[in-house]
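Of the protein chains in this complex, one is absent; all others appear in place.
So, chain A:
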Amino acid sequence: MTDPSSTAAPALTRDDVAHLAHLARLELTDTELDLYLDQLTVILDSVAAVTEVAAADIVPTTHAVPLTNVSRADVLRPGLSRDAALAGAPAAEDGQFRVPQILGEEQ
């Protein structure tokens, strides 16, 4: 969403929040848009403060523990039975998950 090359991130706008809400398929009222604009701005400002402290030699982390190469062997493990898999589905048909009409295009 943000351009990593710019040092001072431009201020978040109400349109940005509306766009994010749309991408997350959330329907927000005008009051909620204002509320989340304020909250998100505080979060972004806090992250920006960290960015100021972190020097160029600090590698950004995405994980709390310095681990790499955690993997498993390519060995079959039993999964769920079909009945168990479908047990929580709001609707099922012919052993498949049934979903409402999809609006928009196929991927």
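Rule of thumb we're sticking to: a contact is a pair of C-beta atoms (placed from the backbone, for glycine too) under 8 Å apart; a residue touches a chain by one contact, two chains touch by 3 or more; residues count from 1.
We take it that contacts and distances are computed from a predicted model.
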| item | value |
| --- | --- |
| Name under which UniProt lists the unshown chain, selected from "Acetolactate synthase", "Anti-sigma F factor", "Spermidine/putrescine import ATP-binding protein PotA" or "Aspartyl/glutamyl-tRNA(Asn/Gln) amidotransferase subunit B" | "Aspartyl/glutamyl-tRNA(Asn/Gln) amidotransferase subunit B" |
| Sites on chain A contacted by the missing partner chain, in the whole complex | 1, 23, 25, 62-63, 65, 67-82, 85-86, 88, 93-102, 104-107 |
